[in-house]
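Take a look at this one; I'll ask things after.
Heads up, one of the protein chains got dropped from this complex, but the rest are sitting where they should.
A and B label the chains in the order they appear, each numbered from 1.
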Amino acid sequence: MNFSRMFHNLNYVVSVLLFLIGLYAVTVKPNLIKKLIGLNIMETSVFLFIVSIGMVESGQAPIVTEGVKTSQMVNPIPQALILTGIVVAVSTTAVALSLCLRLHERYGTLNSDEILASITDVSQLGRPWEEF
Amino acid sequence: MSWALGVAADHPVLLVAVPLLFAALCPIWAMWKRSACFPWAMAGMSVTAFLAWSLIGDVSPRRALTYNLSGWRPPWGIQIRIDYVGLLMVCIITAVGLLIVLYSWRYVEHDLKPERVPYYYTLLLLIMTAMIGFSVTGDLFNMFVMMEIFSITSYALVAISGMKEAVRAAFKYLLMGATSSLTVLLAIAFLYSATGSLNMLDISLQLKSTSYVQVAAVALILFVVGFSVKAALFPVHVWLPDAHSIAPSPVSALLSALVIKMGIIGLFRVFFTVYGPGFAARSGTWNGVIDVVSWLAVASILVGAALAIIQRDFKVMIAYSSIVHIGYILLGLTVLSGNGTVGGLFDILAHAMGKGCFFMVAGIMIYKGNRRQIHELRGVGRTMPVTAWAFTIAALSIVGIPPTAGFMAKFYILWGCIQRGKYHFVVLALIGSLLTAVYCFRVVYYMFFTGARRPDARLDEGPVTMYAPAALLAAGTVFFGIFANLLIPSLTAAARLVLAR
Partner (left out) sequence: MKRLLVLVALAVIGVTLLYGIGKMPPMDSRASPDKTHVVPRYLGHGEEEAGAKNIITGVILNYRGYDTMGEVSVIFSALCAVIAILDREKKGRSRSGVDASRVRTSLIVTTVVRFSLPVVMLFAVYTMLHGEPSPGGGFQGGAIVGASIILFTIVFGLAVSTKRIPPGARVPMESVNMLGFLSMGFIGLAFGVQFLTYILPGLGVAAAETVRKLMLDVIELGIGIGGGIIFISIVFSMIREDRYELQQDVP
């Protein structure tokens, strides 16, 4: 691994770290809201990553104005993609939060361990040969 | 009439725009009359199905139908590109989708709160739109957007009944689904930075000369991880049994028959359209990933079948059976021989019909007498003959016994494995088939060969709109088993083209 290049691409490294932090929260944290926060951290890290791809040195916003050459403008495609990505993230979060509300109504808790523990019929595993 | 037949060929975007229009108007329609939503959704699906099927003559393995949105040529704009596989998927989606909407009618009346019914049909139309758009698009990012629509709608459809377990299963599905979507988005970002393009064919062209091969290889791994979750491949299948078994039965049929196939189509596009076997010459990752996926596919077959056998709950058993078939399809696609690819693609059709029928039958059992356990199906063969026979025929197809479509699919998959000299896969897949036979025929045994202790006269056949779709799907498996040659030559040509890229 080339560390000087990695340091130059600091945004990328940070977004990878954020991605991992988010993934850790999603998989390990028992609280469902914390899981969702982890999901949002992951989303943000991907957005940071994509926007950083489009960066140029001393770049300008890609809006045609007097005195700004097109070669100075940053890449507009990642920004357009991110707008879509943000909307998708908001939508997913809205659905997830409404599921959380329902879960809280049904189980009275938002702790995934307690939710799992409250399932009496842990599995439908049985010994089918007994039924013949 | 000829004008109507040509309109879809001139404007393939109508395949997406028409169901989307019906979906957008569905809640408004429901303000006037709630019961009008079902005919409205039926009309939308029928028009879409007509548009899709009118394309059959216009697409051949060698000739894809392309359409530039907003008039921009790729790679500057988004292109819709309907190749033979895309057309096959669109035809399956519209055909099975139409039957599922018909089947939903009486089921949701019985199962859902009345005020949720309009949104149920809206979500159905949206999910169909998204799956069609996903299958026909030629642009990676557009694929992501379509994937998000069908993901979000399927989370909601799983939870729509509001039952405790349904909400929990939907949340689990959402966490895994959203994480996998993000993985796919990250992969698209990596690939975009390596090639500067989002159009699939343009990317594959750029990959031939790019100096960022390793970046593309990392993107490939991320794509495979992301789409594997959507397809419920073995180690990341854990969301599927919960979500598919607790969802309302038409939704289970939809998710199992169509939605998990989208993960497979995503993998297919990534493996063969975006990267292509040509990428193997530039990076060993392609072959490595293909190998890993085929081993995981075999693991899915065995683990899914073993877990299906020990289930008591009918729908959970069917859900595990889906994992088995995802394994078969992916084994066929990753064995990299023409016949294997043909078998994999054919199994998408066979499994869509067979598993759609299975879940519809399970739904009828829940609708009539709330029977969820397998041992409660005693004597169903006498009281509900049509349903029981539909299940039996679909079971023949799922197990792979001639003359059904499932047999043809498995035959080609195994032939492909033999051609490539992968005899260990043949043996393992046959063991999987044996296990599949055990869990399928266990249900058939209960249905036909054990009598009900007290036959209940009220538990006769369900409504005709419920058992007719199931019977049609079962008949479809026999039809495509006997007339497999309607598809096999074109699929062979398509597979040859795909593998030669």
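Criterion: a contact is a pair of C-beta atoms (placed from the backbone, for glycine too) under 8 Å apart; a residue touches a chain by one contact, two chains touch by 3 or more.
Values in this document were obtained by computation on a predicted structure and should not be read as measured data.
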Checklist line | Which residue of B:78, B:178 or B:274 touches the chain not shown here | finding: B:78
Margin query: In the whole complex, not just what's shown, which of B:38, B:67 or B:223 touches the removed chain?
Written below: B:67
Notebook entry, point to check: Looking at B:37, B:101 or B:149, which residue reaches the missing chain?
Noted result: B:149
Check: Which of these touches the unseen chain: A:31, A:79 or A:111?
Finding: A:79
Note to self: To test your reading of the contact rule: which positions on chain A touch the chain that is missing from view?
What the structure shows: 1-2, 5-6, 8-13, 16-17, 19-20, 23-24, 27-28, 52-57, 59, 61-65, 70-71, 73, 75-80, 83-84, 87-88, 90-92, 94-95, 97-99, 101-102, 104-106, 108
Check: Footprint of the hidden chain on chain B, which residues?
Finding: 11, 13, 17, 20-21, 23-25, 27-28, 31, 67-72, 75-78, 113, 115-116, 119-120, 122-123, 126, 129-130, 133, 139, 141-142, 145-146, 148-149, 152-153, 155-157, 159-160, 162, 167, 170, 186, 190, 192-198, 206, 210, 212, 214-215, 217-219, 221
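Everything below uses one rule, namely that only the chains that are shown with their structure count from here on.
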Checklist line | Whole-Å separation of chain centres (CA-atom averages), chain A against chain B | finding: 26
Notebook entry, point to check: Which of the residues in chain B come into contact with chain A in the complex?
Noted result: 141, 145, 148, 152, 155-156, 159, 162, 164-165, 167-168, 170-171, 174-175, 178-179, 181-182, 185-186, 189, 192-193, 198, 309-313, 316, 374-375, 442
Next item on the list: Provide the residue numbers of chain A that touch chain B in the complex, in ascending order.
Entry: 19, 23, 26, 32, 35, 39, 42-43, 46, 49-50, 53, 77-78, 81, 84-85, 88, 91-92, 95-96, 99-100, 102-103, 106-107, 115, 119, 124-128, 131
